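Of the protein chains in this complex, all but one are displayed in their positions.
Presenting subunit A:
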Amino acid sequence: MSKLNAYKRQARLYHSQRYGIGMLFMLPWLIGFGVFVAIPVGWSLFMSFHKVSVVPGGFKYVWLGWQNYRDAFVKDNVFPIELITYFEQMLLMVPIIVIFALLISLMLNQRFPGRFLYRALFFLPVIFATGQVLTELFNQGAGDIPFLDQYNLEPIVREYIGAEFAKTVMNVLGIVILILWYSGVQILIFIAGFQTISASIYEAVRIDGASPWDSFWKITLPACVPFISLNMLYTIIDLFTFPLNPVLKHVKDNMFKIDTGYGYASALAWIYFAFIFVLIALVLWLFERSMKTRRART
């Protein structure tokens, strides 16, 4: 019996030692998570249910319940519109970015002299497609494609898809190059993804007489599905904090208004977060399902 106990003690010691080292490696992150994520997140959730006003020496909280959240949709006549508009734009922007990244990376993945130069070129915007430089370019109207004005596309677009959605489409087209600039990382992810498909598979199907067209649809694309989903997720998260994003501007404006303040701004941010979260969950679910059916078939 005592032998068993001793054995148990030793096992526990062994495990705690193993856990100890692991915890030592994790410790900085755990502390950081507590101080710089968990507490602020909890706090902002707490604030979103209160009317927060700044008084000397701190904050004053008045319990409001769901009032802030209700106000966001009922009283605020800007927020719901901006939220829906940006959401619509995002539904358009995400496929544009991902498909563009896929096409470009397919081309860059071919062997040709000077492809390093082109790769560098297409990655270049990652360096400055963030923050102030982008905003400045946008403000000066540098991001639109030239033929948009030349051919006066707007009436055509409106005729085909209705006035309601046409505005969104035109908005997106107006900054389409700046949006495409958001595809640098995605292009890299796709290129890296192509490396994981072994060359021998292509060799094998070519011997079997498959055309390049076939091998793209039958091999490259299916192997790319996980990377497509990864890129969609990355794009959504990236667009979420797009510097030209009207929703975030609205949140920031409300933070410093006296009659709304931090509580209301937090509620707005949480609503926005919830919307994006649903979108992300949807993408994850769709891809999970498509992967499963694919696995079931093979």
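One rule holds for everything that comes next: a contact is a pair of C-beta atoms (placed from the backbone, for glycine too) under 8 Å apart; a residue touches a chain by one contact, two chains touch by 3 or more; residues count from 1.
Keep this in mind: contacts and distances are computed from a predicted model.
Participant: One chain of this complex is not shown here; going by its UniProt record, which of these names is it: "Fumarate reductase/succinate dehydrogenase flavoprotein subunit", "CoA-substrate-specific enzyme activase", "NADH-quinone oxidoreductase subunit K" or "Carbohydrate ABC transporter permease"?
Facilitator: Choosing among "Fumarate reductase/succinate dehydrogenase flavoprotein subunit", "CoA-substrate-specific enzyme activase", "NADH-quinone oxidoreductase subunit K" or "Carbohydrate ABC transporter permease", the correct UniProt name is "Carbohydrate ABC transporter permease".
Participant: Which of A:137, A:157, A:172 or A:219 sits in contact with the chain that's absent?
Facilitator: A:137
Participant: Which residue among A:26, A:156 or A:221 touches the omitted chain?
Facilitator: A:26
Participant: Looking at the whole complex, which of A:73, A:160 or A:273 touches the chain that is not displayed?
Facilitator: From the options A:73, A:160 or A:273, the contact with the absent chain belongs to A:273.
Participant: Considering the whole complex, not just the chains shown, which residues of subunit A touch the missing one?
Facilitator: Spelled out for subunit A, the touching residues are 15, 18-19, 21-23, 25-26, 28-33, 35-37, 39-41, 43-44, 47, 104, 107-108, 110-112, 116, 118-128, 130-133, 136-137, 139-140, 142-143, 145, 177-178, 180-181, 188-189, 191-193, 195-196, 206, 211-213, 226-227, 230, 237, 240-241, 243, 248, 251-252, 255, 262, 265-266, 269-270, 272-273, 276-277, 280.
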